[in-house]
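A single protein chain has been omitted from the complex, and every remaining protein chain is retained in its original position.
Let's look at chain A:
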Amino acid sequence: MLNCLVVDDSKVIRKVARHILESLNLKVDEAADGREALEMCDAKLPDVVLLDWNMPVMSGLDFLKELSRRDLPQPPKVIFCTTENGVDHIRAAVDAGADEYVMKPFDRDTLESKLQIVGIL
């Protein structure tokens, strides 16, 4: 079973994401900020990370930069979640190493589609 790490400071978003991801047969772990997410990446080597952009302690962008420095043998696919649809914003995430993006609020079909695009489903 593939592992997904959900990174979001909102408990509600994490709960919704967990519900959807588990229905897609993924094992889910949660982190409330980028720092905690990095520790989880080191410990559990997730296959995919669903990453919020604006978080306290460490933002999604800083998380991506740190993750790329780690030089993991099999880095996780990263789908970043945002409430903004500006091209500059999306491009910044891609430049930092994100594989896909999803707008909040998302539903099961949307998330399933993104997981297919990055090759997880």
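One rule holds in what follows: a residue touches a chain if its C-beta (ideal position, glycine included) is under 8 Å from a C-beta of that chain, and two chains touch if they have at least 3 such contacts; residues count from 1.
To be clear about the criterion, contacts and distances are computed from a predicted model.
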* Name under which UniProt lists the unshown chain, selected from "Cytochrome c oxidase subunit 1", "protein-glutamate O-methyltransferase", "Putative transmembrane protein" or "Phenylalanine--tRNA ligase alpha subunit" -> "protein-glutamate O-methyltransferase"
* Absent-chain contact - pick from A:8, A:33 or A:99 -> A:99
* Provide the residue numbers of chain A that touch the chain removed from this figure. => 85-87, 90-91, 94, 98-103, 106, 109-110, 113, 116-117
